[in-house]
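Sending over a structure as structure tokens; questions will come in a sec.
Missing here is one protein chain; the remaining ones are kept as they sit in the complex.
By written order: A, B and C. Residues from 1 in each chain.
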Amino acid sequence: MDLGRYKIVKDPIYGYIKIYDHERRVVDSSAFQRLRRIKQLSVADIVYPGATHARFSHSLGVAHVVETMVRDIVRKYRVRQHDLERYVVLMRLLALLHDIGHGPFSHLFEDVVLIPRNLTHEDMGAEVVSKIPEVAEAVEKIINEYGYKLRDVEVALKCSKGAEWPFRGRIQDAGSEKSFFYILKGVYSADIIDYLLRDSYYTGAGYGSHVDWQRISYYLGIYGDDVVLDYRALDSLEQLMLARIYMFSTVYYHKTVRAASKFLGDIIAMIGSKRIIDFDEVIKNADKYVELDDYSLIYNSNVIALKEVKEYLYRKIPYKLVLEYRLPLSNTRTPVELITRSKDVIETLLEVELRDRGLDVTRGHSFFIDTPKLSLNPMLSADEIIIMSEGGGLVRRKVLEFTWFSMPKIAMLLRLYIRRELKDKMHVVREAFNTIFSEEAKSFY
Amino acid sequence: MDLGRYKIVKDPIYGYIKIYDHERRVVDSSAFQRLRRIKQLSVADIVYPGATHARFSHSLGVAHVVETMVRDIVRKYRVRQHDLERYVVLMRLLALLHDIGHGPFSHLFEDVVLIPRNLTHEDMGAEVVSKIPEVAEAVEKIINEYGYKLRDVEVALKCSKGAEWPFRGRIQDAGSEKSFFYILKGVYSADIIDYLLRDSYYTGAGYGSHVDWQRISYYLGIYGDDVVLDYRALDSLEQLMLARIYMFSTVYYHKTVRAASKFLGDIIAMIGSKRIIDFDEVIKNADKYVELDDYSLIYNSNVIALKEVKEYLYRKIPYKLVLEYRLPLSNTRTPVELITRSKDVIETLLEVELRDRGLDVTRGHSFFIDTPKLSLNPMLSADEIIIMSEGGGLVRRKVLEFTWFSMPKIAMLLRLYIRRELKDKMHVVREAFNTIFSEEAKSFY
Amino acid sequence: MDLGRYKIVKDPIYGYIKIYDHERRVVDSSAFQRLRRIKQLSVADIVYPGATHARFSHSLGVAHVVETMVRDIVRKYRVRQHDLERYVVLMRLLALLHDIGHGPFSHLFEDVVLIPRNLTHEDMGAEVVSKIPEVAEAVEKIINEYGYKLRDVEVALKCSKGAEWPFRGRIQDAGSEKSFFYILKGVYSADIIDYLLRDSYYTGAGYGSHVDWQRISYYLGIYGDDVVLDYRALDSLEQLMLARIYMFSTVYYHKTVRAASKFLGDIIAMIGSKRIIDFDEVIKNADKYVELDDYSLIYNSNVIALKEVKEYLYRKIPYKLVLEYRLPLSNTRTPVELITRSKDVIETLLEVELRDRGLDVTRGHSFFIDTPKLSLNPMLSADEIIIMSEGGGLVRRKVLEFTWFSMPKIAMLLRLYIRRELKDKMHVVREAFNTIFSEEAKSFY
Partner (left out) sequence: MDLGRYKIVKDPIYGYIKIYDHERRVVDSSAFQRLRRIKQLSVADIVYPGATHARFSHSLGVAHVVETMVRDIVRKYRVRQHDLERYVVLMRLLALLHDIGHGPFSHLFEDVVLIPRNLTHEDMGAEVVSKIPEVAEAVEKIINEYGYKLRDVEVALKCSKGAEWPFRGRIQDAGSEKSFFYILKGVYSADIIDYLLRDSYYTGAGYGSHVDWQRISYYLGIYGDDVVLDYRALDSLEQLMLARIYMFSTVYYHKTVRAASKFLGDIIAMIGSKRIIDFDEVIKNADKYVELDDYSLIYNSNVIALKEVKEYLYRKIPYKLVLEYRLPLSNTRTPVELITRSKDVIETLLEVELRDRGLDVTRGHSFFIDTPKLSLNPMLSADEIIIMSEGGGLVRRKVLEFTWFSMPKIAMLLRLYIRRELKDKMHVVREAFNTIFSEEAKSFY
């Protein structure tokens, strides 16, 4: 593949993004073009009207960051030109394809439809790449040149551990290609970097706008099967992780965004249960699957006819937050952790308690408990990152051990929402909640 | 109305935009919420993938700029607090509503459906405001407080000349409220300012990103029925006008954007002619009209079934540009001007010429002439703006007389597109074109 | 004072900053103009070449932020127009003057010359304001109008506790004017906000660029003698505090910046000890004092003749970092804390240890220990801030208790620098250090 031949696409984050000539068929495929109609942040534009961006530009952006990282890494090891080219071509391809299996409203569809069927959007991505001839052929044309098979791409898209990574060649004396797994899916991956920058830009929220990803990339290296980060980029890494936390707490987990997500999740479940769309069928059939997008789902004539969909479109969200706790969880088992596992238990207890007080409520409908967990250790369950110290020695460091402070491993939001109709019973609900569950944690609600 | 009571909405352009409590019902109405699903730039995101923003945030933005302008103006004339409040409330309301009559894909729908029926989106806006009770009541509640009627709002939304402006009170000794017409619809209006800033931000194109609108606003005043601009803001005004020209030539009139527009326009026409949607019916019925948006149109089950729509969704644009001329038109009648008026004539001649050469072509389908006119005198046909010189004297200046150079009154693009199937006959088409029309203007195609 | 009369100055951070007509004489005074020649970040432009900005624009910026805060606060309490005007005029004036007592290279001069004489730049500011007629008269002209005396301004500039604040009127029922102390000097003061934004912009470091100060200001209120922050701005406050920490660790305490500061501090001390400038004399004489700036100090013909000054000008910094520990200090007394208090002790021990190993070194010259303390609790020793919870209740919160994690009260850098001549003895120095001081904390050097 000739890396001197490409077109450039204007992008507000990086100025321009290259699309190499050999990638055109992938990008032009219907499956990829459909990413233009899957919004990056699903329903967040209810609160942040600027956040209308789609997974299409995010996917291009990840390819851009991945290429920078690959080049910054191999520069350090005097890799031959031909190998550099191979790494760039392959890693960009995986970056472009990493979200191709997302359904309408991305994580919402995944939570409501895929997960219950033991599937993820990564699994669906592998399906799309292997079963849709237009995509499969375009991908094969690229990878065959380097002796890879379609199967390798599938495995790479699906794998969630470095150990499963299908590319295992040596990168000079420095380490193995397995380390590249981490620049796609690791703690400070190209994926995280692009979404923090892009979501900050489009929402205007700003937390991620100045993540110094170029510094992180510049100081990236490999060792064995791992990536290592030079200690001089540690402050930038910490900034990235904090930006991520604040984007979660202000944007992704904004109280109204979560309420709207719950409502839209209910609607998607309803579409399935009413058999308006037979999701089992759709999932088995990749061609059908890629016809789904945010709009084809909602504007399906039987869907748009639902009263709830009209309410959703006109932003009449039926839920209201009445209680919120922010709970940093310690690593040891705590009462709080118990609770996390038992959203169902709390909801059931609260239902009983409220009926005792004469309210005719149904859990999940009249009220619900929302417990989004903010894994402060992003993306993967990896506990450690590897830092190269000044003398060249390697230090393993806990992801959550910042220079100036430590973070709990997980933090949790515990929120209680009620339907708006119950608004004037809010005090009863709060009281009932406090009866079954007395919590020392601070709440501002 | 209490201007101390408002919510703030995060906006990537201005940081925050206020929504006053009294405006909530207008903003929450279905008709206004629908602006979230009408993209600001219709099809431009084909070329600029970042440009996914919608008329919803633009409308909020125009309200923000209008308020700044009103406050900057009245500050100069020691207007009473109560009058200031009245101006802010009214002008913001008109700003919020100024695009509420747009149909799906905005100007495309206007060109294909409204204009042939002697309507504009402003007319439809007046319809929406007066005929939909949810909107009408919300608007009346606000304006009745100041002694206005719904009819006044309708007139203000529709009027295209300062003389028709329905608000005619005195602003101290300085002039009349008719001057406010220009900050909504004039040469350097809040509308133009917001779209230049916003479209630049979302496309990443940058031309308008640094338009110094705060300086223009700061130096704005009134005189009689006109707005006047202090000479110290002249350079900023020129910058705004140039930004506008370059946004037109690179974004709005990008060759691929125009080809996609033509194609989508064909599709909309087809939807009408095949009676999939009865546009006459829809236009008569405001409630039906506001159910139309970019997605409800395309994902209508009979529309999505059209082969052309699938092609459009997957960005298979059937047209290719083969010739382009950029023609600054002098004010005097020229051969070129003649041509402008006769797109039909050229197309007919070219059809004949091509058939003579053995090609079986149909004009409008096999090829088409595109002649977007870039009125360098934006928005209105006003020829002059009023500048206040140092001594306080007023100078009328031709809009196109810049400090350092002059602009032609109108510039024109003349472009010839063919269907992709004819690609290998491109030289025949060019030859034929040159036979019927020899033009001295420079072309890079 | 008429707040409708002002000029605007272009500023890259806020677009424009107003200078009211009544402030012109203050801003035009030699003492204030001299702030153009005191760089905001002293020597940091050695590492960040963009950081050439001066205290002049910072002072204007603080006035801008203070005004926004005052207006956002009083908006909530229906304060009379005349009182609003008074607050704006007074608080802006104090903001403009808050750095007027800084000497050349700001904090460096303060550390080397003022502090040893029991003075601060705030004390010198009060001197400048009261002793230089040009300033005193300009200030009095403004404040006399509101019944204040020059003495009040002096006290306000010098005071470091809310209790000392000289303005004690009531702000409606809500609280007292003493609360305004905090918007000038508190945990999230206008001063901190402007320097984070401005230093981020000019260095390009970015940490503070998106501090959402408008949100903090919007949600600011008062209660009694305190400011309170609505819980909805908590995430923004945390972002501000984190930005501050990272600006300290990457910019203000950058290892090379600290080495250069040490060197320039040595030079300033030398200027005093060699009696090139009689600092005692200068400090007693406000007129002389304001003749000192970054350049008049260095280019004094006897100073520029010093070999060390030439080295400094050409960035030949004689020190090299060889060891660094980052130590979050717990609140309880620790061995580390002990050490903090005894930089002298460590240096002495190390000197002995090194001489034992045959190196002829002098502490402070051949090597030095640098222990900048990063008070994570900014500006003041206040332990708590006040948050208004949803129901309107007030909650006192520890400054360092973030939502998701806690911070140590103080963190410390312990760094060992040696002169470059000793470079090849680096291992001896490290060894010696480890002999006298074994520390469990992690170091990357």
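Here are some notes:
Convention: a residue touches a chain if its C-beta (ideal position, glycine included) is under 8 Å from a C-beta of that chain, and two chains touch if they have at least 3 such contacts.
Quantities reported herein were computed from a predicted structural model and do not represent experimental measurements.
Considering B:Ile38, B:Ile171, B:Ile387 or B:Ala432, the position touching the chain not shown turns out to be B:Ile387 (whole complex). Within the complete assembly, C:Ala205 is the residue of C:Ala205, C:Val257 or C:Leu416 that touches the hidden chain. Within the full complex, the residue among C:Ser30, C:Ser160, C:Thr362 or C:Asn434 touching the omitted chain is C:Ser30. Checked against the hidden chain, the listed residues A:Gln214, A:Thr256, A:Ser389 or A:Ser406 yield one contact partner: A:Gln214.
Against the chain not shown here, chain A presents residues 4, 8, 15-16, 75-76, 78, 214-215, 218. Against the chain not shown here, chain C presents residues 9-13, 15, 28, 30, 33-34, 36-37, 45, 47-50, 52-54, 56-57, 60, 201-205, 295-296, 298-301, 304, 313-315.
Contact between chain B and the absent chain runs through residues 200, 205-207, 209-210, 212, 231, 234-235, 238-239, 242, 245-246, 249-250, 326, 328, 374, 376, 387, 389-390, 395, 403-408, 411, 442-445.
Everything that follows uses one rule, which is that only the chains that are shown with their structure count from here on.
Chain A and chain C, compared by their mean Cα positions, are separated by 40 Å. If you average the Cα atoms of chain A and of chain B, the two centres end up 36 Å apart.
Centre to centre, using the average C-alpha position, chain B and chain C are separated by 49 Å.
Residues of chain C found to touch two or more other chains are absent.
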